[in-house]
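Please find one structure pasted underneath; my questions will follow.
The complex appears here without one of its protein chains, the remainder shown in place.
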Amino acid sequence: MPATPTIRVQAEPFDVGAETAALQAGRTDVGGLASFLGICRADGGLAAMVLEHYPGMTERALTRIAEEACARWPLTGCTVIHRHGRLLPGDPIVLVLTASAHRVAALESCAFLIDWLKTKAPFWKREEFAGGGARWVEAKAEDDEAAARWAR
Amino acid sequence: MPATPTIRVQAEPFDVGAETAALQAGRTDVGGLASFLGICRADGGLAAMVLEHYPGMTERALTRIAEEACARWPLTGCTVIHRHGRLLPGDPIVLVLTASAHRVAALESCAFLIDWLKTKAPFWKREEFAGGGARWVEAKAEDDEAAARWAR
Amino acid sequence: MKVLYFAWVRQKVGTAEEDVAPPEEVRDVAGLVGWLAGRSPGHAAAFADPRQVRAAVNQDFATPDHPVRAGDEVAFFPPVTGG
Partner (left out) sequence: MKVLYFAWVRQKVGTAEEDVAPPEEVRDVAGLVGWLAGRSPGHAAAFADPRQVRAAVNQDFATPDHPVRAGDEVAFFPPVTGG
């Protein structure tokens, strides 16, 4: 039976160490744990990043993406946490964690999750600059291409 | 200038949360942090895993592999920690962490590091079983193949 | 029918959510876009280039030919940029 993913959409920060430990707790069949942590960069005078999302659809979309990963790879567990609201440079935005008996399954499914999440989860980023300006981040063609390589 | 990797070969456990935080500390140019954590599995009645290594050459080989990653990808930082000695099921064995402005560089270099490390770092695993038997783990052809895909 | 707007689509329309009762001829997402665009200058600005706007019907991504009915939750927003 595929693992049941843990999905959280929250304003609060998360604890990478605690989430990593949670995927191992009480089991000895995990051989590899891959993770991706997305962080707010301070590009070009960025003062803050405001993440808007679609409550309800977000959880639904993340659950679907994570269930797809659990169906495609033999994962023992999978956690996706995505923050919303106002974030500052250096703040963590998103955490993807995948656990498996084998490293290739953990590494591939982690890359799959972050690629898919970038194109299929309803989040929108607004950048606010030190000078007072603000702009919505535009979707990148390279993100669509990254997601497309997992199509089958 | 390429980032200078952090390499540690140690008997002691390590702290994934602390190592993750260290790669971000005091900087706001890190957009993505990828990691792979290898863990001792309790396959087929495994009681313990003893990791032997070649002191001196191990540090040298890990440094070379990590410097290669820092040269190939635009990393802001990179940490490789590998334990030796006697480990129990559930114990962490190896940690690879890569940080970059961009997620693809972080994810690819992390996979590269663990694939290369498996074939180019002088570690040998001995499995000890609950029944009293023991055996040296044999190298896998699939590990050579995984490493070969990074050749250029 | 509940209509939600996100990101710059929300800003241009000037509201995050509204209840609407489009006429019977509005049968799909594309029809709804055309009808909504006539409601106010803000709506018109938001839908000025429909290729820039994505839609979801009942919280699933939907193409312009996806049917819409009374009782549906329909959302409009730019291409997503999370992660």
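Order as written gives the chain letters A, B and C; numbering starts at 1 within each chain.
The definition used in the following text is that a residue touches a chain if its C-beta (ideal position, glycine included) is under 8 Å from a C-beta of that chain, and two chains touch if they have at least 3 such contacts.
The structure presented is a predicted model; accordingly, all values stated were derived computationally and were not measured.
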Full-assembly contacts of the left-out chain, visible side only, are chains B
Taking the full complex into account, find the residue in B:Ala71, B:Leu88 or B:Ala139 that is in contact with the omitted chain. B:Ala139
Take the complete complex as the reference. Which residues in chain B touch the chain that isn't displayed? 38, 51-54, 56-57, 60-61, 82, 93-94, 114, 117-126, 136-139, 143
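The criterion applied here is as follows: only the chains that are shown with their structure count from here on.
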Let me have the rounded angstrom distance from the C-alpha centre of chain A over to the C-alpha centre of chain C, please. 26
CA centroids of chain A and chain B: separation to the nearest Å works out as 22
Separation of the C-alpha centres, chain B versus chain C, in whole Å, is 48
Give me the residues of chain B that touch two or more other chains. 103
Using the touch definition from the top, which residues of chain C touch two or more other chains? 83
